[in-house]
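Note that this complex is displayed minus one protein chain, with the remaining chains in position.
Note that the chains are named A and B in the order they appear, and that numbering of residues resets to 1 at the start of each chain.
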Amino acid sequence: MTKIYVSTIVNGRPEDVLCEAHQSLLDLLRDEIGLTGTKEGCGTGDCGACTVLLDDRLVCSCLVLAPEAHGKEITTVEGIADSQDGLHVVQQKLLEHAALQCGVCTPGFVVAAKALLDKHSDPDEETIRYWLAGNLCRCTGYDKIIRAVQDAAQELATTK
Amino acid sequence: MSNFGYVAPTTVEETLSVLKRATDQGQRAQILAGGTDVIVQMRSVDNSHRLFVDIKALRETNEVLIEEEQVYIGAAIPSGVLNENATLKTLLPGLLESADLIGSTQIQGRASIGGNLCNSSPAGDTIPALIANAAICVIATSEGIRTVPVENFVTGVGRNCLVGNEFLLGFQIPRPSTGTGDAYLRFIPRTEMDIAVVGAAVAVTLGQDGICSHARVAIGAVAPTPLLVDAAGVALVDTPVDEEALRRAAQICSDASQPITDKRGTIEYRRKVVGVLCRRAGAIARDRALSNQ
Partner (left out) sequence: MADAANYKAIGTRPIRPDGIEKVTGRANFGADLNLPDMLHGKVLRSPHAHARIKRIDLSKALAVDGVYAAVSSADFPQEVTSSLSINILARDKALYHGHAIAAVAARTPRIAEEAIELIEVEYEVLAPVLSLDEAMQENATLVNEHLRTNDEESAPPSNIASTQKFERGDVQKGFDEADVIVEEAFRVPSAHQGYIEPHACVATSNPGGRVTIWCTTQGPFEVRSATAGVLAKTVSDIKVIPSEIGGGFGGKTVVYLEPVAVRLSELTGKPVKMVMNREEVFRATGPASATLCKIKVGATKDGRITAAQAWLAYEAGAFPGSPVGPGAMSVFAPYDLENFLVEGYDVLVNKPKVAAYRAPGAPQSMHAMECAIDELAQRLDMDPIDLRLKNAAKEGTVAPYGPKFPPIGLVKCLEAAKRHPNYATKPEEGVGRGVAVGFWFNIGMQSSAEVCVAEDGAVSIMEGSPDIGGSRASMCLMAAETLGVPYETINAHVGDTESTGFCNLTGGSRTTFATGLAVVKACEDVIAQCKARAALTWELDVDQVEWQDGRAVPKPGVNIDVDPLSLAEIAKTMSRTGGPLLGRASLNAQGAGACFSVNWTDVIIDRETGKVDVKAFTAVQDAGRAIHPAYVEGQMQGGAVQGLGWALNEEYIYDGNGVVENASFLDYRVPVASDMPMIDCEIIEVPNPSHPYGVRGVGETPIVAPLAATSNAVRDVLGFRINDLPLSPPNVLAAIDAAE
């Protein structure tokens, strides 16, 4: 069994790891690099709990093979908060709106919502709901998550 | 134990030689584009060992060429990237929508039209839209390039016409002329995240007089393969693609369908709804054609 060398940058930090070809980027992050903030809810791309940014594009890390990460930049939930400024506005608003209950889907929502706000400065409710349709939440009924993202967008707009 | 491998060749020649080497060594090779079907199937259906041949580093699978006569779309371009191409979106809105319907934002970051076709599911969303737009598959073979119309590509559930070490590079699509519009609609129980229960794509070309000169209709998830329904297209030609013509085309689609009952829908349901979607997609395609004069 040959291990494959993967050189990648995770949350700004270079990571050189060995993996097997059948492993996913999610396995790589959680088991090899030790970043367990990204969660596995289904392993089939249907729940979004494993959402990360791969070269600035939103993906389910369970549907990326670990060796595909070679030479790429990855942002996980652990890399969203700024070490200087603290929580990202999306994280802050999710907390203020009580938009998490169990919190296991939250990492995926944080990454996906941040990507949305990086792309759309003023998304309407429908845009938010469709953008986040790949992130399942079984606890909140989505209401407070949507409001938190709306609020975050508004805050970003006023501070810009 | 584990005999999984991964390679990411950068040229067509290299890819073909990697595939040949694997074949010669008796190793199973599998082409990897976006992976949104391949990786799921590795986990849930067939977890046997294999060499993944990632074709995303090839120029031919990644480029979009918009020329006077035709449009070329690389097979491995993620749908999310494709949908950021404004020109393409104007030219082929129905096809781009069909790509945009596959899965979530996250899936959009990976899933490609080529992968959707090669997965060869009866329910693949982009396949009817490709067929309606008369797309041609560009296939790399050890003897060079060969082409196949998309409607002839899928040969059965999960089966297609690729043989040996062939792989799909991209699609040539006739550049839609003035007065052409396309549309794809699918039915799913939710608003997102489902596999199509039924799909229908329509592309029409209307003259200055508003009369249809050319039409192609394709349907999905209602037969072992997506179907080009020639007669439905014929029913729209020489009409203003009005309600009456659309109802005729819809009936033809329902009659042409050979659906099954499964966890996603029943025979009766699919047969009825494929007509409904044909009618609705036809109306959208017509309106697009009219605004594109």
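By our rule, a contact is a pair of C-beta atoms (placed from the backbone, for glycine too) under 8 Å apart; a residue touches a chain by one contact, two chains touch by 3 or more.
Because the structure is predicted, anything quoted here is derived from the model rather than measured.
The missing chain, though absent from the display, is touched by one residue of A:8, A:61 or A:76; that residue is A:76.
One of A:25, A:117 or A:145 touches the chain omitted from the figure, and that residue is A:145. Touch with the hidden chain on the side of chain A covers residues 20, 22, 30-31, 34-44, 46-47, 49, 76-78, 80-81, 87, 91, 94-98, 100-107, 110, 125-126, 128-130, 132-147. Interface residues of chain B facing the missing partner chain: 1-2, 43-44, 47, 187, 189-195, 197, 262-266, 268-269, 272-273, 276.
Assume only the chains that are shown with their structure count from here on.
On the side of chain A, the complex with chain B involves touching residues 1-2, 4, 20-22, 24, 43-46, 48, 51, 54, 57-60, 62-65, 67-68, 70, 112, 115-116, 130-135. The touching residues of chain B, when paired with chain A in their complex, are 1-6, 8, 32, 35-36, 39-40, 42-44, 47, 49, 51-52, 54, 78, 80-81, 103-110, 191-193.
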